[in-house]
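Okay, handing you the structure first.
The other protein chains are all here in position, but one chain of the complex has been omitted.
And now, chain A:
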Amino acid sequence: MSYTRPTFRHPEQQRNDKGYFRRDYEGAISTLCAGCGHDSISTAIVQACFEMAVEPHRVAKLSGIGCSSKTPAYFLGKSHGFNSVHGRMPSIATGANMANRDLLYIGVSGDGDTASIGMGQFAHALRRNLNMNYIVMNNGCYGLTKGQDSATADKGSAGKKGTPNPFESIDLCELAIELGASFVARSFSGDKQQLVPLLKAAISHNGLAFLDVISPCVTFNNTATSTKSYQYVREHSEATGTFDFIPLQREILTRYEPGTTQAITMHDGSLLYLEKLEQSFDVTSRRRSVDKLEEAKENGRLLTGVIYVKPDSQDTHDIINTTLRPLNSLDQSDLCPGSEVLAAINENYR
C-alpha cells in the first residue's frame, strides 16, 4: 500500500545555488487522479523554484477550490500557504501581497475557479497588476465536482458525459491582456520543457504574470471529443516560438540571431530570449499579441509560449506608492513618527 512516497532520492541529485535539494521543494503525495495534468504542473513548479533557487520560506501559495486548488499541498511543502474559498484566491493574494511585498506569491486556480465564480476577482487582480504568478490549471471542466463543462470549454467540445458544450468559451490569455496583466503565457502540463522556463520567467517578472496551463482531466475530460485532451492539445498547439530564460548572473552560451530573436530584460535583470517563428511578431505589443491569439484560433490552433510581456511594468505597490517594507517590519516609530512629523504634514496643507 503506498499512500506515502519513499523518502529516498537519487544519490547524485544536486544542490541549487542556495544549497537546497530539489526534494526541499516537494510537497505531500498527491491525492489527485492518476495521470491528472495538475500533478505535472506541480512538478514543474517544484523544478522551476529549485532551479531559480527560490528560498522555500520566502514563498506563499494561495488557491481557491477545485482539484487544481488542492495542488499547493503537493508542492513547496516548506512554504506558506492559504487555501481560500471558491474563486477567492485573488483577494487573499492581494491582502497578503499588500501586507508583505517581499514574498513570492504563487496563486493557483482552476478554470472554474477563475473563469466562472472568480471572474470578478480575477479581473481586478489583473488590472491592479498585483506582483504574483497567477496560474490557471485549465482542464475545461469542474474536475472536483465530477466534470461539468467550465467556461473555458470550447464550443462543441465534449467530455466524458458526451454532450457537446453549446456555449462560447472564454480565452483567459486574451482576457488577461485586455485586463492589464503584464506577463501572459500559455503552456501545457505535458510539456515541461516549455513550462518550466515559462514559470522561471514568471518568477522573475515584476507585476502580474498570468499562466494559462492546459491540463487534461484524465477522468472527465480526456476523451477523443474533447479539445482539452492530451492528444488534442499535442496535435493542435503551436508555440509563438522557442525561448530561453537566462537568469541573472548566468553566462549566455548561445548566439542569438538578431531579427528573429527578441531579447527582453526582466525586472530582476534576467534575460528572456524569444526565438520567434514569425519575424513580425512582437511580444511586447498588446495589439500584436491579441491579433496573434485570434489568428491562431482562426486556424484551429492553440497558441502557446510567451504571448505578451511588458518588461517595465509597475506593480500595485509601485502604482499606489506603498511603503517599501513589509508591514510586519514596521515598528512604533515608523507608524507613529511623532508630533513633529505631523506638524510638518499639516504645514504642507496651509
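Some observations on this one:
Keep this in mind: contacts are C-beta pairs under 8 Å (C-beta built on N, C-alpha and C of every residue); 3 or more make two chains touch, one makes a residue touch a chain; residues count from 1.
Rule of thumb we're sticking to: contacts and distances are computed from a predicted model.
Considering only "Putative ABC transport system ATP-binding protein", "dihydrouracil dehydrogenase (NAD(+))", "Cell division protein FtsX" or "Urea ABC transporter permease subunit UrtC", the record for the omitted chain gives "dihydrouracil dehydrogenase (NAD(+))", by its UniProt protein name. Annotation: of A:Gly37, A:Gly64, A:Gly110 or A:Gly305, A:Gly37 touches the absent chain (contact as defined above).
Listed residues A:Pro72, A:Gly87 or A:Pro216: the one in touch with the omitted chain is A:Pro216. Within the set A:Arg101, A:Lys192 or A:Lys310, the residue that contacts the chain not displayed is A:Lys192. Across the interface with the omitted chain, chain A contributes residues 1-13, 29-30, 33-37, 39-40, 42-43, 189-190, 192, 216, 218, 222, 230-231, 234.
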